[in-house]
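Submitted below is the structure of interest, expressed as structure tokens.
What you see is the complex with one protein chain gone and the rest in place.
After this line comes chain A, so read on.
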Amino acid sequence: MAETTREIKRRIRGISNTKQITKAMELVSSAKLKRARERLDKSRPYYETVLHNIQEILGSTGNVKHPLLDIREVKSSLYIVIAADRGLAGGYNGGVIRLAEKRIREQNKDAKIIAVGSKARDYFTKRNYNIVGQFIGISEDPQFSDAREIGSLAMDLYENKDVDEINLVYTMFKGTISQVPTIIKLLPSNEIDEEKKERKTITEFEPSPEEVLEYLIPKYIQSSIYGALIEASSSEQAARRVAMEAATDNAEEMIDELNISYNRARQAAITMEITEIVSGADALK
């Protein structure tokens, strides 16, 4: 009997240790989430403005020739997949990677991948996808310069006709408990000018619409990527927080159950001891 109580004690101790770790991770990601959300709120005006402007401009310029705007038959697609560097974030990495892979399968065409986060890289390398770029160590705290680098890599591929479309796969941050894996198509930009405004005013473009677009399209790509990186980093922290919270709760539940069994075992041991003493005393009579 003493063996079992000791055994249960040992397990409780083990689970408590794990609980401490998950609890700490929960707190860490809560703090990080708070920071990431502040960042998200600060950055949203930027990329929303850029997106809004570019829509307006493409809507009002009509047919402007630009190497980044030509639409070709899609033979090869580029996927920029934004996942995390580390796991223990529930379904966060799995969700976004699955979505990307599903789309690649559906399209059934040549796919090139830019992996952000080591989880995305590892997954796609293991499955022999063509990885044209990898960005590790930026997913938690993305900078605008990271977005610029990813953007120029993607735009070079598009301009050299190595890829005929650019997709961005990331996790949109809806709230602390809801993050949605999303795909948006960055180029060709038919999706952006769909939202043509009923705009009668004629906007001037200095020096010329072509040159303004020359400048704005890269900006649009970079800021979309930046926006996605920021959304993804908030989502990652939120997902990890929720996962760790659940793990802590589970640990607590297990400890409660084990405590009950421990008490029961202890009780049984005591009862047995008493019985033994009583029967021993009886035998002496």
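As a convention for this text, contacts are C-beta pairs under 8 Å (C-beta built on N, C-alpha and C of every residue); 3 or more make two chains touch, one makes a residue touch a chain; residues count from 1.
By definition in this document, contacts and distances are computed from a predicted model.
A chain of this complex does not appear here, and its UniProt-recorded name among "Sporulation protein YqfD", "ATP synthase epsilon chain", "Sarcosine oxidase subunit beta" or "Peptide ABC transporter permease" is "ATP synthase epsilon chain". Within the full complex, the residue among A:S77, A:N93 or A:S223 touching the omitted chain is A:S223.
Of the listed positions A:T49, A:N130 or A:S279, the one in contact with the omitted chain in the full complex is A:T49. Here the missing chain is touched by one residue of A:E106, A:E206 or A:D282, and it is A:E206. Touching residues on chain A toward the chain that is not drawn are 39, 42-43, 45-47, 49-50, 53, 56-57, 144, 201-207, 211-212, 215-216, 219, 223, 226.
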